[in-house]
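Got a structure here, written out as structure tokens. Questions coming.
The complex appears here minus one protein chain, its other protein chains still in place.
Order as written gives the chain letters A and B; numbering starts at 1 within each chain.
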Amino acid sequence: MSAQAIDSPSNSALAGRLGLERTLTLVARLREAGILLVLLAVVVIVTIQAPLFFSVSNFEQILLNVSLIAIVAVGQTTVVLTRNVDLSVGSVVGLVAFASGDLLKEHTLGVAGAIAVGCALGLGLGALNGLIVAVARVPAIVATLGTLYVYRGLDFLIAGGKQVSAIDLPHDYLGIASSSVLGIPTLIVAAALIAVVAAYLLRNSGVGRQLYAIGSNPAAAEVVGIPTQRLIFGAFVVCGLCAGVAGVLWGSRFGSVNALAASGLELQVIAAVVVGGVNIFGGSGTVVGAVLGAILLATIENALRILHLSEFWLLAIDGAIILLAVGTDAAIRGYFQRILVRTGRR
Amino acid sequence: MSTLALALSRRWESLLVILLVAFIVLGSSLSPFFLSGSNFSDLTSNLMEKAIMALPLALIIIAGEIDLSVESMLGLASALLGFTYALGWPLWLDIPLVLVAGATGGLLNGLLVTRAGLPSLVVTLGTLALYRGLASVVLGPRSVSGWPQWFTDFGFGDVPGTLIPWPLLVFAVLALAFLFVLNRTWIGRQIYAIGKNKEAARYSGIDVAKMKTFLFILSGVLSALAGVILTARFSSARADNGQGFVLDVVTSVLLGGVNIFGGEGTIVGVVLAIFVIGVLRNGLTLADVSPDTQSVAVGALLILSVAGPTLVRRISAARPRRQLTKPVSNS
Partner (left out) sequence: MRWRRGSQFATAGMAILALVACGGSSGGGGGTTALNIAFLPKAVNNPYFDVAASGGQEAATALSGQFKQVGPSEATGAAQIPFIQTLTQQNVSAIVVSADDPDAIAPALKQAMAKGIKVVGYDSSPAKDARNVFINQADSKGIGVVQVQMVCDEIPGCAGEIAVLSATSTATNQNAWIQAMKDELASNSKYAGLKLVKVAYGNDDPQTSTTEAQALLTSYPNLKGIISPTTVGISAAAQVLKQTGKAGKVQLTGLGTPNLMRAFVKDGTCKEFALWNVKDLGYLAYYTAALLVQGKIKGNPGEKFTAGRLGDYTIDPNGVVLLGPPFVFKADNIDQLNF
């Protein structure tokens, strides 16, 4: 399996001309612009067919549906950038959702306490993933496939077939999902904040740059002295934390939580990340792209419903979009390669 | 495979046999109903669709790729079968049609990976969604039943006079065929070579693209076959048939000793792993442990099965090498 990361040696010539920083930025911005264009196209086309689509309340609905996935996608991006993947996020969200809901139901803790415990739990589960990958050196796809099973199984063990219903939860907790900050729903604000902070850190901090380096060329990163295993561990911890936050907000959003909560979420998140332009082999892609990818997929789902098209097309369209997105990325990379060959800078 | 890989594989298979026996002992101690022919018959028939899908997936992973779309191909096959049957077309026409559809789906996967050069993880993630979606479009939320008795008997029943489920016969034939092809033919050698080093394989004249495409087509056809068998077993064609299967199938292959990075693995190991997981799950089920809780054991097994050898390899690599040659004694 060969990776075509943007700062691999063959692109270094172009990079040399533009400067590595600006190359990365250029491609990232291009990709994000691409999604925005598609998003715009979808909005225009659907609005013409059904003017209902273009309303504040509808867009709010879309963003609300996306908010939890976006939070998890931020964490997933961090992991994927290092050439790993975390398949267990769905199980982490589900386990945290039930655990915090149950703590509130049994009145063991107040809202603040439950949130704190939930986030800590997510962090811990992410750390366990990190240990298995970074210390035991189990390939991420295998490790997180295993923890997907284990965490979901633990969820069922503590849930034992029971569920936490809306009536069991305190009003303040449920209120989080229906409240707003300056007119914008709290969930959307929370997701946006997390995304912005993560995007800034990944782009501008030393650690962020090191994560990109690990993803594009792990061996070279080691040689240069980057503490790869430690950083990979950290990436998984961050991913677990994001999933934990989403888990805590889950119960508030849906009201009822049972052991099945968030099953299959990992595929939705990875789809968003891939559509958002993050290279599955690491080294390139942005958090903003991942979030835009999630928004695009959610918008299309919403559009299908508004147009009264059978929702059975939804999954097929999602699949087609993933294929298209990856194909486009490969084509873009191929384009850059050909430029370099033609200008003789190889 | 290289001698070292061969040695490790055999050791792994022995470990799996030990595990299998251990889980059989565990199962019989947890429930008096475990050690019976009809129980093993049930246990086996529940496994067969996943087992059939695991065979080509093993080859694909050995060749350095992956195919996540198998469960959706199964669902699409079931939906197509139901759709055509509901139209009134006879089964002897429907089943081959469905298998052809499976081949086409596999072909799409293969072309996207080899011609377009896209990573198989993402391609098959996309087709995982695409094929399941197409299944929903074809059949919607309904289910098709009313299958002929012989069809239902084939899927659910046993060979008359024995407790051998028909699908087990199908699987046994396929497993033996795969075993033969992988170990004794040039196809098998090429697959291992591709998995070990794609570039070297290409330079030595192997048509990597053609072989990989062939493997994906094979996976598509067998997933479709699994779909037909599942439909027969449930006597119900549904778009969501097979949902959630891919995890068990991938786990079986990896637990079976196939290296996720390619180049290593055996059919024997995969078959053993399928039954190890099946027996473990069955034993726990008879002890009234819910399937979801069983997953803790399966997940842990998967992680340990990969962490174990990796740690062993690291420890033996870290140890200082003994002298490889004996000093020549001067006479």
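In the analysis below, a contact is a pair of C-beta atoms (placed from the backbone, for glycine too) under 8 Å apart; a residue touches a chain by one contact, two chains touch by 3 or more.
None of the values given here were measured: they were computed from a predicted structure.
Peer 1: List the neighbours, among the chains on screen, of the chain that has been left out.
Peer 2: Touch partners of the hidden chain, whole complex considered, are A, B.
Peer 1: In the whole complex, not just what's shown, which of B:G37, B:P90 or B:P148 touches the removed chain?
Peer 2: Only one listed residue reaches the unshown chain, and that is B:G37.
Peer 1: Which is it among B:T84, B:S120, B:T152 or B:Q190 that touches the chain not included here?
Peer 2: B:T152
Peer 1: Which of B:L8, B:V253, B:V268 or B:V296 sits in contact with the chain that's absent?
Peer 2: Touches the omitted chain: B:V268.
Peer 1: Need a quick check: the contact residues on subunit A for the chain that isn't drawn.
Peer 2: 52, 58, 61, 65, 156, 159, 161-163, 165-167, 177-178, 254-262, 302, 305-306, 308, 311
Peer 1: Residue by residue, what part of subunit B touches the chain that was omitted?
Peer 2: Touching the missing chain: residues 6, 10, 13-14, 17, 20, 31, 33, 35-42, 44, 46, 141-143, 145-146, 152, 156, 162-165, 168, 183, 233-236, 238, 240-241, 268, 271-272, 275, 285-286, 288, 290-292.
The definition used in the following text is that only the chains that are shown with their structure count from here on.
Peer 1: Which residues, counting only subunit A, touch subunit B once they are in their complex?
Peer 2: Residues 1, 132, 136-139, 141-143, 145-157, 161, 259, 267, 270-271, 274, 280-281, 310, 312-323, 326-327, 330 of subunit A touch subunit B in their complex.
Peer 1: Given the complex with subunit A, which residues does subunit B contribute to the contact?
Peer 2: Residue list for subunit B touching subunit A: 64, 112, 116-119, 121-123, 125-134, 136-137, 140-141, 239, 247, 250-251, 254, 260-261, 290, 292-300, 302-303, 306-307, 310-311, 314.
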